[in-house]
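Showing subunit A:
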Amino acid sequence: MSRPQRLPGQRPLARTLLLAAGWTLVALLGTFALDPFRNYQLALVAAYLCATAGLTVLVGASGQLSLGHAALMAVGGYGYALTSNALPFGGVARFVVALLAGALVSAVVGLLLGLAAARLSGPYLAGLTLAVVVALPAVASTWSTVLHGDQGVQTAFEGVPDALRRVIALEQWQAMVAVVVAAVVVTGLTVLRGGRFGLRMQAVRDDEVAARLSGIPAGRVKVLAFTASSVAAGLGGAVLCFVAQAVSPGAYTVGFSLLLVVAVVIGGLGSILGAALGSAVVVLLPWLIGRLTAGLPTDAAQRLDGNLAVLVFGLLLITVMALAPQGLHGALTARRRPIDEPVRTEEHTKVLVPTEEQR
Partner candidate 1 sequence: MTALLEVRGLTVGYGGAPVLRDVDLDVPAGSIVALVGANGAGKTTLLRTLSALVPATHGTVRLAGRDLAAVSVEDRVRSGLAHVPEGRGVVAELTVDENLRLGGLWRGADRREAIAEVYALFEPLARRRNHAGHQLSGGERQMLALGRALVARPTVLLLDEPSLGLAPRVVAQIMGVLRGLADRTGLTVLLAEQNVVGALSVADHGVVLGLGEVVASRPAHELAADERLRHAYLGF
Partner candidate 2 sequence: MDRLVFLLGTGLARGAVLALFALALVLIWRGARVINFAQGAMAVVSTYVAFEVTALTGSYWLGLLAALVSGGVLGFAVERGVMRFASPRSPLSGVILAIGLVMVLQSALGIAFGPDYRPMRVPFDDSAVLVGGVPLLSPYDLFVLVTAVVVMVVLAVLFRWTSLGLQMRAAAFAPEVSRLLGVRVSRTVTLGWVLSSVVGSLAALLLVPTSLGLNPHATDSLFVLGFTVAVVGGLDSPVGALVGGVVVGVAMSLVTGYLGAGLVPIAVLGLLVLVLLLRPAGLFAAAAARHA
């Protein structure tokens, strides 16, 4: 028996699971050290991480960029909210069933979009997904009997379970739930990318024609990659809905979608750790800037509100892409690497497909 071959950077399954459990435990214990507002921010980071991890795996492993992951989050959120409102029972069971329903709905939507985009490379999928996120408010108001237009759907309040109510505040409970869901998503994506399917995605990304010639069904691989990514985003949206107790198109704009791209790029395309760092930056920076501009006169503050953060993010995006395309994660790992060791190219530098030949 030969040992299974692995690409550099791939880990055995048991180690992945152990690592995931370790990180999750650290994050869960960490919630005890945070005040309610920080726990709320942690819950946001965890929810964003679901979507950005899905996005980074999509870009890094299949070379396709989606500008519509906010819309896929919204799909998961609506799936969660509508199911949760329809269920006759409550408590943790309601949350779990609604969460799964959110994942299912986003899987179906992801599958449909993936099918349309399967035969295309980067820029087309980006445009198509942009059209999806632009169409979201129209969808919500066209089917307003179910989706309630701009107001969106409210969900029932999911409080802390009775057994824990004495030790845990609501925000901490929400953060813990978000962390667990994010952990499941990230672990799932890591396992997916580390296995045979991951190899196939890389083969398709690096040279689609060659991949087809060696018997890899490139179209199906792309569709599956997009669907998996969509489910991850949907779960993130469901968690966000659980935290906010509502889902509405106004929360999932083009701007938010681009923010997810920012998180993925500044973290380092293709790196899940980078996605986590990027998500934290995307949550914390606007809050920091909001605090800095809070002292300004109302008119100026109003104009800077939101805009200044977007300006900074845009500049960050251009700078990172132009000067350090491997992002935060790349910068961190580069520093750790001994100087005389050749730069590994497998994961981060080949993230983006050369498609000159594919066209």
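Here is how the candidates were picked: all candidates are chains of the complex that A comes from, given by their letters.
FYI, a residue touches a chain if its C-beta (ideal position, glycine included) is under 8 Å from a C-beta of that chain, and two chains touch if they have at least 3 such contacts; residues count from 1.
All of these numbers come straight from a predicted model, not from anything done at the bench.
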Checklist entry - Which touches subunit A in this complex, 1 or 2? => result 2
Checklist entry - candidate 2 touches which residues of subunit A in the complex? => result 59, 63, 65, 67, 112-113, 115-117, 119-124, 126-128, 130-132, 134-135, 137-139, 141-142, 254, 258, 261-262, 265, 269, 302-304, 306-311, 313-318, 321-323, 325, 351-355, 359
